[in-house]
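Data first, discussion second: the structure below is written as structure tokens.
One protein chain omitted, others in place.
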Amino acid sequence: MSNTDKILILGGCRSGKSSHALQLAERMGKRRIFVATCVPHDDEMIARVDRHRQERSDTWKTLEVPVDLAGAISAHSPTVDVMLVDCLTLWLSNLLMKTPDAAKIQRMIDELADAVKAAPKAVVLVSNEVGAGIVPENRLARRYRDLAGWANQAMAAACNRVVWTVAGIPVTIKPPFQNTAP
Amino acid sequence: MSNTDKILILGGCRSGKSSHALQLAERMGKRRIFVATCVPHDDEMIARVDRHRQERSDTWKTLEVPVDLAGAISAHSPTVDVMLVDCLTLWLSNLLMKTPDAAKIQRMIDELADAVKAAPKAVVLVSNEVGAGIVPENRLARRYRDLAGWANQAMAAACNRVVWTVAGIPVTIKPPFQNTAP
Partner (left out) sequence: MSNTDKILILGGCRSGKSSHALQLAERMGKRRIFVATCVPHDDEMIARVDRHRQERSDTWKTLEVPVDLAGAISAHSPTVDVMLVDCLTLWLSNLLMKTPDAAKIQRMIDELADAVKAAPKAVVLVSNEVGAGIVPENRLARRYRDLAGWANQAMAAACNRVVWTVAGIPVTIKPPFQNTAP
């Protein structure tokens, strides 16, 4: 790994994404920004945010950025060693709650991908896989699932490293492993 | 890859299955049939079908085959270089809407697996992973999920190559990669 790596950590719920992202990011230097996309608005979320905060050492500065991730990365990446964004799926929820305009959301996804690629220092992104269950009956949930899948593809393309987490185990899928079988 | 490969591309929603399937299939020759199992019946599906059609070059002939996939493969594989079937999960929906007879559906799955194995030219199958979410409350959804899982296992066994897609990244899981770790 190099100190300008762009890494996407992707996995299901409770698959160890956030912990693995922290471990990777903490190897990349001392000046660290944790970008929380979560704006907690109920007890369940407040508890989750607190648990995550306790997992981080106090060497992290925390920014709450519910919407303008591209702007935050462009502004702060030059000033630190590593930015960790946790997580993209909540960011997409925030966008969907703000606007019904799919083209605008798509543009913001593209801008984020561009900002990640252009960042001068390491960026680690955490995102959820939400598309491997049954098709949701709810139309908004289907739209969200589509958006999340597109965002994950865009970020995976922008990053030089993609890690799929299962049961706490990180599986690096980009760069692809060599399938040496015949 | 050889020009008689049978390949299953499997992944969650918006994981890049269809695009990867197209890329693979277009390397296998010029005479191409795209088998669409989707019979679009609402605006959302029409939009999805149109988007997929625009992604294909006009070197593809399109067949709409909602039910008899085994027959279509047996009839057309000898006449082209490659057939691409997109996707098996919609095909199973079509079967479930036609008949409540589980044994009959199982037989059609087996016939499809046989037709794929017997096809003289390349066949690429696209299917969704739908079983990695929470158990659905709806009994029909659970039946569908079971069927989809069995169909995916039958097709994975019939194919010589299986690719799992995550965030647009293809991970070849059959033939299995060599785990060279101790």
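Order as written gives the chain letters A and B; numbering starts at 1 within each chain.
FYI, a residue touches a chain if its C-beta (ideal position, glycine included) is under 8 Å from a C-beta of that chain, and two chains touch if they have at least 3 such contacts.
Nothing here was measured: the structure is a model prediction, and the numbers come from that model.
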item	value
Sole contact to the chain not displayed, among A:Ser15, A:Thr37, A:Ser77 or A:Gln153	A:Ser15
Full-complex contact with the absent chain, from A:Gln23, A:Thr59, A:Thr79 or A:Thr172	A:Thr172
Those residues of chain A which, in the complete complex, touch the missing chain	11-16, 44, 129-134, 136, 138, 141, 144-145, 166-172, 175-178, 180
Hidden partner chain, residues of chain B it touches	8, 10, 12, 129-135, 137, 139, 142, 145-146, 148-150, 152-153, 155-157, 162, 164, 173-174, 176-182
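Convention: only the chains that are shown with their structure count from here on.
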item	value
For chain A paired with chain B, centre-to-centre distance based on mean C-alpha positions, whole Å	30
